[in-house]
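As you look at this complex, bear in mind that one protein chain is not there, while each of the others sits in place.
Labels run A, B and C following the written order; every chain starts at residue 1.
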Amino acid sequence: MITNYTPWSVDEIARRVAEDIEEGMYVNLGIGQPTKVADFLPDDKDIFLHSENGVLGMGPEPAEGKEDGDLINAGKQYITLLEGGSYFHHGDSFAMIRGGHIDLCVLGAFEVAENGDIANWFLGRPQDIPAVGGAMDLAVGAKEVYVMMDHVSKNGEPKIVENLKLPITGEKCVNRIYTDLAVINVTDKGLAVREIIDGLTFEELQAKTGAKLINNT
Amino acid sequence: MITNYTPWSVDEIARRVAEDIEEGMYVNLGIGQPTKVADFLPDDKDIFLHSENGVLGMGPEPAEGKEDGDLINAGKQYITLLEGGSYFHHGDSFAMIRGGHIDLCVLGAFEVAENGDIANWFLGRPQDIPAVGGAMDLAVGAKEVYVMMDHVSKNGEPKIVENLKLPITGEKCVNRIYTDLAVINVTDKGLAVREIIDGLTFEELQAKTGAKLINNT
Amino acid sequence: MLNKITKSATEAISNIHDGATILIGGFGLAGQPAELIDALIERNAKDLTIVNNNAGNGDTGLAALLKAGCVRKIICSFPRQHDSYIFDDLYRAGKIELEVVPQGTLAARIQAGGSGLGAIYTPTAYGTLLAEGKETRTIDGVNYVLEYPIKGDFALIKALKGDRWGNLIYNKAARNFGPIMAAASSHTIAQVSEVVELGALDPEHIVTPGIFVHEVVHIGAKA
Partner (left out) sequence: MLNKITKSATEAISNIHDGATILIGGFGLAGQPAELIDALIERNAKDLTIVNNNAGNGDTGLAALLKAGCVRKIICSFPRQHDSYIFDDLYRAGKIELEVVPQGTLAARIQAGGSGLGAIYTPTAYGTLLAEGKETRTIDGVNYVLEYPIKGDFALIKALKGDRWGNLIYNKAARNFGPIMAAASSHTIAQVSEVVELGALDPEHIVTPGIFVHEVVHIGAKA
């Protein structure tokens, strides 16, 4: 089969997410792919990155040799702190999340259902060890939840589905999905496609999606 | 009637309470009479005074002219802070109280019942305006509750009673009562008199008390 | 560049609407945002629900707000004080609603509001008049009362220093309800004695991170 499109790279998805983040927003970037979004945030806007281990105002990676084991993010990577940033304990940090003070959280996902349900914490296979971290708090607590993921799994299975097959992280909490193929809003009327990558048709996108899409491009 | 005794003054009761406070204790002194206890704490022992408005390590009254409107106690009197003291917000302050971190609280009272019930917040008359402050939190939260009060009311009515007549502040929480006439432990077996002021007999004390006393002097 | 510094108290409180629930910091006068309250009196918003530890002292600040007839209901722990005569008169005349909440329960309900909890079981006030009609539960042999969160449409608080991101530090016991009220309100306005440059507040010492603060107003020392 001849394809006329090149899926977005992780960097390209991250850049696309970053474009939608507004000045003044308090943002939590989940572990994994979402962490990349930080690299594409505009330097001239004040956007506040929160890390659930007690940091607000995360800055870029430290220069080599400047790493501090006491200054890490939720993914346990070395970070820096911007001027105006602050430290606080885990209770206060999750008060920020659960209390609805985080404007936006960007999460990775195994699956997203058309009603906004998200599964991203546990595959539930016999060999898996459950480990949730802050995923469930972020899913229910952030004002908006964006998901950033590949459109289909490594086996070509749709990751956007009618109903989750995997254990759920949070109910009806995803507002928007950014994949390597499209940007899709989760609305009361269904999954509204806002943007498709160049060269891919709506019909082709629908074929790779496990739930009905609405063409709003 | 000839009496052979002089009731303790408020200062004398306060001194008596202070004698029972041990080094290293975290202590909250209620508004009113109990505040006096601070004046009789030994200088050579570290005893930590907590004020529910966010102060630990209260020191003595400031010298004249050194008063600071931002450094007050729960009774809104000017205070000082000892070296090693700290400030914190009301959430943390009541976590200390409710969480059982305060070793001892000394409260004033209208009435104490023989089972340790205390009434000290509201007389409940038509003209009264209810105002509780931190009294209920202290009553249930402190590890030990001492009451400091006159043995009888201004009308000569016993303030130590079988059952409270006034609205309750906290159930079964008083451990010891210091009055101008006696020191009485609240025990599972009843009110055990530990000490009577000079010149007063146990029978005379019993006559001024609305519940049965046990003589453990 | 994000700048939460607002020029005047009048501008800061200009969105406060009739019927709003406002958490006002302070324990007595310590930490009371007097100038923000003055601006609110000028605005003459009506039917306010006020949450504060007290119900006003003397004739100024919160007491003046009550006197101006702006307040429908007050939620507090300790209304009755030697100088709470304005409240006392309104209350006895049936012109103001009062909800008395134990001070620690007030703090805990505000913290629940700020941290997204739906309700909490607290041992305070069990068996008392203040728990009448409330749901209770015995857990591990201790009796608790079910209490619901308090959230503000607005918080008015007073801090010592603030920066343009809304980070705050406080002065001594004037901290009291400020940090927890800031976290529990949709729109928090802080009056500060000093505005400092971003970075001037040590990140280890910031008590209220800017995420909880929406406007910072500089109120200089009184002449």
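Definition applied: contacts are C-beta pairs under 8 Å (C-beta built on N, C-alpha and C of every residue); 3 or more make two chains touch, one makes a residue touch a chain.
Just so it is clear, the model here is predicted, and its values are computed rather than measured.
Among the chains present in the display, which ones are touched by the chain that isn't there?
Across all of the complex, the chain we cannot see touches A, B, C.
Using the touch definition from the top, which of A:I21, A:V37 or A:V55 touches the missing chain?
A:V55
Which candidate, A:P34, A:G84, A:G170 or A:G210, sits in contact with the chain we can't see?
Reading the full complex, the residue touching the unseen chain is A:G170.
Which one touches the absent chain: B:L81, B:V106, B:A119 or B:L181?
Answer from the full complex: B:L81 touches the omitted chain.
Sort through A:S93, A:T179 or A:T209 and give me the one touching the missing partner chain.
Considering the complete complex, A:S93 is the one touching the chain left out.
Touching the missing chain, which residues of subunit C?
Missing-chain contacts on subunit C: residues 108, 112, 115-123, 137, 139-140, 142, 144, 148, 169-172, 202-205, 207.
Considering the entire assembly, which residues of subunit A contact the chain that has been omitted?
Interface residues of subunit A facing the absent chain: 51-55, 68-72, 76, 81, 87-91, 93-94, 97-98, 122, 124, 127-137, 140-141, 167-171.
Need a quick check: the contact residues on subunit B for the chain that isn't drawn.
23-24, 26, 44-46, 48, 50, 56-57, 81, 83-88, 91-92, 94-102, 141
FYI, only the chains that are shown with their structure count from here on.
Centre of all protein Cα atoms: which chain's centre is nearest to it?
Ranked by how close its C-alpha centre lies to the overall one, first comes C.
Select the chain at the greatest separation from subunit C, using centres from the mean of Cα atoms.
Looking at centroid distances, A is the chain farthest away.
If you average the CA atoms of subunit A and of subunit C, how many Å lie between those two points?
35
Could you list the positions in subunit C whose residues touch two or more of the other chains?
Expected reply: 111.
By the touch rule stated above, which residues of subunit A touch at least two different other chains?
none
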